[in-house]
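Provided herewith is a single structure, encoded as structure tokens, for subsequent inquiry.
With one protein chain held back, the other chains of the complex are shown just where they sit.
Then we have chain A:
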Amino acid sequence: MSQSNRLPNGGRIDRSKVLNFNFNGQTYQGFEGDTLAAALLANGVDIIGRSFKYSRPRGIFAAGSEEPNAVLQIGATEATQIPNVRATQQALYSGLVATSTNGWPSVNTDMMGILGKVGGKLMPPGFYYKTFMYPQSFWMTYEKYIRKAAGLGRSPTELDPDTYDNMNQHCDVLVVGAGPAGLAAALAAARSGARVIVADEQEEFGGSLLDSRESLDGKPAADWVATVVGELKGLPNVTLLPRATVNGYHDHNFLTIHERLTDHLGDRAPIGQVRQRMHRVRAKRVVLASGTHERPLVYGNNDVPGNMLAGAVSTYVRRYGVAPGKKLVLSTNNDYAYRVALDWLDAGLHVVAVADARHNPRGALVEEARAKGIRILTGSAVVEARGSKRVSAARVAAIDVKAHKVTSPGEWLDCDLVASSGGYSPIVHLASHLGGKPVWREDILGFVPGDAPQKRVCVGGVNGVYALGDSLADGFEGGVRAASEAGFKPVEGVLPKALSRVEEPTLALFQVPHEKGTARAPKQFVDLQNDVTAAAIELATREGFESVEHVKRYTALGFGTDQGKLGNVNGLAIAARSLNVSIPEMGTTMFRPNYTPVTFGAIAGRHCGHIFEPVRFTALHAWHVKNGAEFEDVGQWKRPWYFPKAGEDIHTAVRRECKAVRDSVGLLDASTLGKIDIQGPDAREFLNRIYTNAWTKLDVGKARYGLMCKEDGMVFDDGVTACIADNHFIMTTTTGGAARVLQWLEIYQQTEWPDLQVYFTSVTDHYATLTLSGPNSRKLLSEVTDIDLGREAFPFMTWKEGLVGGVPARVFRISFTGELSYEVNIQADYAMGVLEKIAEAGKPYNLTPYGTETMHVLRAEKGFIIVGQDTDGSMTPDDLNMGWCVGRTKPFSWIGQRGMNREDCVREDRKQLVGLKPIDPNKWLPEGAQLVFDPKQSIPMKMVGHVTSSYAANSLGYSFAMGVVKGGLKRMGERVFAPLADGSVIEAEIVSSVFFDPKGDQQNVE
């Protein structure tokens, strides 16, 4: 029998379905319905990993999300690796491969174990801070080592083949946790007709009822669970999410749920199915029914495999039919844990003894155990365990009533399992994610959620209501309250009857005393995952750390994926006693999302790969692809960058494209430029105020270039705006500025000048824009249009309507290259046909498509700015030598007027835009290079400006650049120097920024 610890019967497992799995290279068998932890225990696997700091052997300690040791790496292939999976939360499936994250060469013979024992003494709390602080440059090296030694798993190095996604949910009531209180709440809310979501982190709903020996209405508790789940499933307004952990409670009742849809089915999700899903839930009301975590007792060697949480033992026995040992010693300070001894006895196993820290326990469960002949040692506790890789004995000794001193040498009891229960801690994590401080309740010795502004109700265990019957009632009432607060009429309900018992109070016992004192006693672990001992906490307080937050950081208590589940309350109680303050004075640390680890896949959802970001295409994109374009990202747009011919690199292609435009005619897709339709009787006045220049006299049929500034007088966008009817304009913006300019216009119209009657509508996507540029553009266009293109009939900076390629078009005669240019605007649906006709007609003219790179070069040769490249939000029109574009005498103030006239903005030595001509025409000034007047000065040099645009490949035959230089406009002919990172210096002459055709003859060719 391979499953040596499997009980002959019992458990919610399907013994007919045998599943093979692999742990640390060895194959084992388990049953469907097992968790990985249950299957490992069934196979008698004691050591599951090595501890974080001391490299001590560790075994499975718990049965739920509080498990500190069995945090494993899962995955059969590199691509399917998942770190940080708790074996207690991973359903077993056929072919599961798990490995320990710590322990080399194997967990059973760990080299680190020897080092750890030596190192352990050398590693007091704060060790990392003290040791690895200096020299700082070594931190990277240390960190690598620490991470490896810490054994916190690793991410896959190959692409994950599975799909993860996000789903947005809205509900009236979100019930967190499907234990008794949660199910009762869900019933109450669901029956009212409210939209209800119930989420639970376990494989099936029921929580503690799945392994409870209690009966409800005389039947096993699990029967009631099945009935309730059946009813909820039948209601259309209810969404049930098992295997779904509510991991974060965020502002405004927004919660995130991490659902593992197919993690229980295999290493990879079945084809077509999603592996994990992040639900982003907006809930009107939240019912928190997160239950409690049992606290372990803190005693010597309480980390050796074979030490377990008491409740976990019951879970393994009753829910999985697994006995994690043969001879049990139970150490407790409360009544409820006695059920574990009874369950153990029921399974036909041997209870060596129960040590109860209370001196005269008389509760109902205690009496039941006593009646069954179980040996009960009162006023006693397990003070230390013995064993290296597995518990072999436990010493039970008498302690005083205050549980401060050991009062007898005690007795070593032969056993292989020590189950301990130190009381119960409400799981306040979610309730505290938004900062609500938990409140200490002395009567239950636990923190419960404090008041919070969130619209939530806490019920059951998390609310400090423990007895089953009370918990059901509390849950139902909470569900009624949540539903009625969400606007639904509650419905009466009858709850099942639970047996009520006499239960005596729990004794405060957060650390079991030891004769040798905390510092010299065998290690008493408080936080097993982070290897924090009681002695370490005491040391931290002695070293002056008095705030619980400081103690946490100094010792690592409750760090990382543990988030204080197991050791938090014991730890802060020990710190409180050491500092001689009360537990409420000590307080808790902050709990942060996520409650348990979440994969990055679930966080990213489908925002990855080819749909990571929206990509925008123009109506002509397919043509560009066909013509071999290389593309450039401009915002979200894909724009043709250049069109290389066979064997051409970007420089050769750009030189050729530039020459073609200057000599004959080129074609640019300008569809991405922002286009805004402006209508209204006050449109003209609005333009006067938005632009720096004047618009009053622009006639219908004409177009004008305009500059826009922010209030500070700095240029933020530019473009050409045309008057197409008295009250109707078409504005163009930069590609990147389209959305923000529209928003800008709306903001000013709506908030500052609501009296101006004007509307703005984006027509960017409606029109495709084809630009023909070059001396032959008129001839070419005339072949496909009925518009009179004659010099007088259609002058520069005007527009005409007519057919182009048989399609109605608006043609603007404007130019960004300095050449004769026509911008043809057509409804985008028809643009491809028009382009094909133009391309055909353009063959005799060597019509050359060009991209953004050539466009940049050609405009720079003319000294035209690109907002965002030659400007950076700190340049006024005057800085750009564009004072001609400022209407200084406009009657009404306009945006930027005051800003650009501030004292600092009219200084003469401001950085000003100029042309830069390298003395060596073959040298290229890197864009962004800093400029100085004297290259021989010592470092740090006095920087006087920088290069904004620079082009080696162009139509001029020499390298040139634009840049800003302090007082540059008055320094024409002077020299500046660009000292580069490689030590070389490029010398350049300050020249006019207009390199090509300064008189503007080109755009007026015949």
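Here are a few things to note about the model shown:
Please note the rule applied: a contact is a pair of C-beta atoms (placed from the backbone, for glycine too) under 8 Å apart; a residue touches a chain by one contact, two chains touch by 3 or more; residues count from 1.
Criterion: contacts and distances are computed from a predicted model.
For the chain that is left out, the UniProt protein name among "Inner-membrane translocator", "Sarcosine oxidase subunit gamma family protein", "Methylmalonyl-CoA mutase" or "Metal ABC transporter permease" is "Sarcosine oxidase subunit gamma family protein". Residue A:611 is the one among A:371, A:494, A:611 or A:939 that touches the chain missing from this view. Only one residue from A:17, A:154 or A:170 touches the chain missing from this view: A:170. Among A:2, A:155, A:696 or A:761, only A:761 touches the chain that is left out of the view. Taking the complete complex into account, A:195 is the one of A:6, A:195 or A:577 that touches the chain left out.
Of the options A:409, A:493, A:681 or A:921, the residue whose C-beta touches the omitted chain is A:681. Residues 163, 165-170, 195, 272-274, 280, 282, 606-607, 610-611, 613-619, 621-622, 637, 677, 679-681, 700, 724-728, 757, 759, 761-768, 801, 803, 805-808, 826-833, 836 are the ones on chain A that touch the missing chain.
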